[in-house]
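Everything on this sheet refers to the single structure shown next.
Each chain you see keeps its place in the complex, though not every chain is here.
The first chain written gets the first letter, and so on, giving A and B; residue counts start at 1 in each chain.
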Amino acid sequence: MSKKTGISTRHLNSINNLSNREIETIFEIAQSYLDKLPDKLRSYRIGRSTDIASDFILASLFYEPSTRTRLSFESAMLRLGGDVITSADPATSSAAKGESLADAVRVIANYADLMVIRHPRDGAARLAAEYSPIPVINGGDGSHEHPTQTLCDLFTLKKKNKELRNLKIAISGDLRGSRTIHSFVYALARFGARIVPMPAPGMELPHHVYRRLREEFSCKFDSADGSIGALYHTPVEPHQPALFSGPDFELSFESSSSAMEKARKQKISAVYVTRFQKERWLQKQQEYPRIDAKFLKDPKYSRASVLHPLPRVGELDASVDSDSRAAYFEQAAYGVPVRMALISLLLGLHEGETLASFEGGFEKSSLVLYDQPLTTGLRCANPNCIVHEEKEAPYVRNKFHLLTHDKAAAGRLRCFYCESEMDAFVIANRKNKWYTTDTFALAGITNQNVRDFLFFADESDAIGSGFHTRKNFAAKHSRMAAGQS
Amino acid sequence: MSKKTGISTRHLNSINNLSNREIETIFEIAQSYLDKLPDKLRSYRIGRSTDIASDFILASLFYEPSTRTRLSFESAMLRLGGDVITSADPATSSAAKGESLADAVRVIANYADLMVIRHPRDGAARLAAEYSPIPVINGGDGSHEHPTQTLCDLFTLKKKNKELRNLKIAISGDLRGSRTIHSFVYALARFGARIVPMPAPGMELPHHVYRRLREEFSCKFDSADGSIGALYHTPVEPHQPALFSGPDFELSFESSSSAMEKARKQKISAVYVTRFQKERWLQKQQEYPRIDAKFLKDPKYSRASVLHPLPRVGELDASVDSDSRAAYFEQAAYGVPVRMALISLLLGLHEGETLASFEGGFEKSSLVLYDQPLTTGLRCANPNCIVHEEKEAPYVRNKFHLLTHDKAAAGRLRCFYCESEMDAFVIANRKNKWYTTDTFALAGITNQNVRDFLFFADESDAIGSGFHTRKNFAAKHSRMAAGQS
């Protein structure tokens, strides 16, 4: 990591690494590539319209199967005049010899000018970015996120609807396992769209995604909207400026009950369908929603575009293909201009239009960061998190962001890598050797004193490490955080 | 398929999709690339001589192992100044997630300007072409065809022999399983060459290929030519103009018995050797012809070039490599200039010299097309046909061309995808609910009334679907076809 010192770059791990304004910039440039097309090509195909990336190489580093993400990235790079090197099969790469991702990234960073990574582990792209002096784009990491797919999804919605605010988007299928969905709902929330979850049984959005929508992106759950929960933006809570600086969000909408009633009756703008992510589940899926011509006959879908990140494996009937509402092949096609725009911006090839670059590649978080060796105390509870990959053990740490948004509730930890959350753990103070199970105490931890604290999975771990209980620990810290100490 | 409406393009699925004149055009351009070579290179190597494809991308979509076909296509595209995206391993593509070919093609068509496809199923390239707005080249589909290999084979023969007419070509090995052979014999027949089949035991040319040679390409079987059948062109039957518009064929040769006698004594011009296609057979091969120095000592091979599409696995002895008759590495080398010519023509990069483009990518067939849903009635009898691939079920139909060439014989059906043929089935009339097992009745079906008919595999199926026999049905239709009704 010492290699990175002073290197200013920009990575894309989560859709939340891009501001609304930056997303708009990407779309403007993507559109400019589409506008250059000769008339004879269909509206969503693109030729080689530029040579601006001719001095650059993209590395495709795929540890999981892919066709469209990899090929659309490669096509985008070639359409920009650049070149590509590809490692698409872990069985024929040095991963087969047992190499860590952290090492692979540090090596390949010397062979290319930016890289796109796909990996079966949640948080892998964040780890890769930690070790890369060149921009790392997350091409899908476990069931965490897939931000460039979301860019294509949003671009498609925008082409169909002019703006995203107040759209009502139904999301159907494996909302838990689909990384695509997770990036997508954050973006929808941030741009003021309404989300109608239609999960397969047992495949609801993960709790931490729900909570983040509610707490960070100010969404409200509306249980009165039929049998399906609806989430609404509400302006009653403060926004995080970095994420909401775009013009769209500033125009926040009314949240009176009459507006809500109107929203409930609003037709669905788009149905976003996802396949069962069989590679993320141990069991087979029994029941799964299937979108077909019959489903779409319901009047509330009469103007709904049908989107799907593809591939599909039965959940979206081929009979829909000839329906004018089907937008999924167009959506796939936008992968090229949108990724052209992203790549060229990350490489700094557009004068005037840029993505900010940061030391270490990410905007500094306002959240307190806990950072301890992997051998010490609490580890991420998500078994698929990259921290549990044996090969990466020397290169990861127990790192969590402290979530203390909601002063009325106990705090939580968000894994630095996979962004899943934990709300039950033990907080121990290394100075006085006391521990507490009351996660209110998080509120008393700051970037200045965070090194004094250790987190444990349970009391026996804390006791085994020489800590003991203190009755009023939590209360005191809670008071401290409230400025009452 | 609605996506295709109005799109005029050109696909290459079968060698029979190219007219003789178009094949000549490809060869002229291939030769022009060879002519540009600096003297210091060997006659069949080629450098980057042009940049005409610099705005274009070729997608290599290989669902089966390949080295020479894929690499020679990619080399050809790069030599033209173009770029390449590659999906060479189904295990690392979205196929591993269960994606259909029809979907993959519709997506990838947005990332590239033309694509080459290899697939284990017969007819896969035809299916792909149905869904692609960009040119699809068949890089080998099951045991159906491999037309670009045939272009290289013909080009090699032409370089060695000046013209193809009246050459006598022995074809040895797995004539049944080798897609290369199937494309090759059609082309030989069309250019007036004589074919001497030398099959491994049980590996004769498929019946439908024999019949097509005889009926469509006017070949005659000569049982008197030693122990091996020889096929001769004869001008007594009408030619299908689209296939025989080239100058070569117009000069049809005599078929008198003295000419035949002469032909029998003619030395072999080339021996075309093929490997046992183990991936197409369930059983192991016991006995297989082996071409070696001793075999070639027979005087009738004294001037025979030895060709092989490669790879070889024992059927062509290494001792032949140093024989001046060995032409197989030269044949492999021509893969680049021939494919450069094909690609550049399909992309329309040569002024004056073009391949015609058609709506849907294929010249309209003069044969009547039967087209019913996959769930209705007769399905293709070839178990390896793409229609039997579960993943493609929503994207294929029961489609057959009606063969009624030979008025003296009963009719047959040719599968729209894999081009294998069926000659025993049941024809049912939806209007009067009668059915017949007499395939003479095909002759009464036209593009106007074809929707009134259903085909079934056997009588019980027809009866199960509510049809019943009618005695004189066949006779009537037969008479109708003959204009006597």
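Rule of thumb we're sticking to: a contact is a pair of C-beta atoms (placed from the backbone, for glycine too) under 8 Å apart; a residue touches a chain by one contact, two chains touch by 3 or more.
This structure is a prediction, so every number in the text was calculated from the model and none was measured.
The complete homomeric complex described by this structure file contains 3 copies, of which 2 appear in the displayed model.
Please note the rule applied: only the chains that are shown with their structure count from here on.
One simple way to say how far apart two chains are is to compare their mean CA positions; for subunit A and subunit B this gives 48 Å.
Interface residues of subunit A, counted against subunit B in their complex, comprise 42, 44-45, 47-48, 62, 65-68, 70-72, 74-75, 78-79, 84, 86, 88-89, 275, 278-279, 310-313, 317-319, 321-322, 329, 332-333, 335-336.
Those residues of subunit B lying in contact with subunit A across their complex are 1-3, 54-57, 59, 83, 85-87, 89, 91-99, 103-104, 106-108, 110-113, 133, 394-395.
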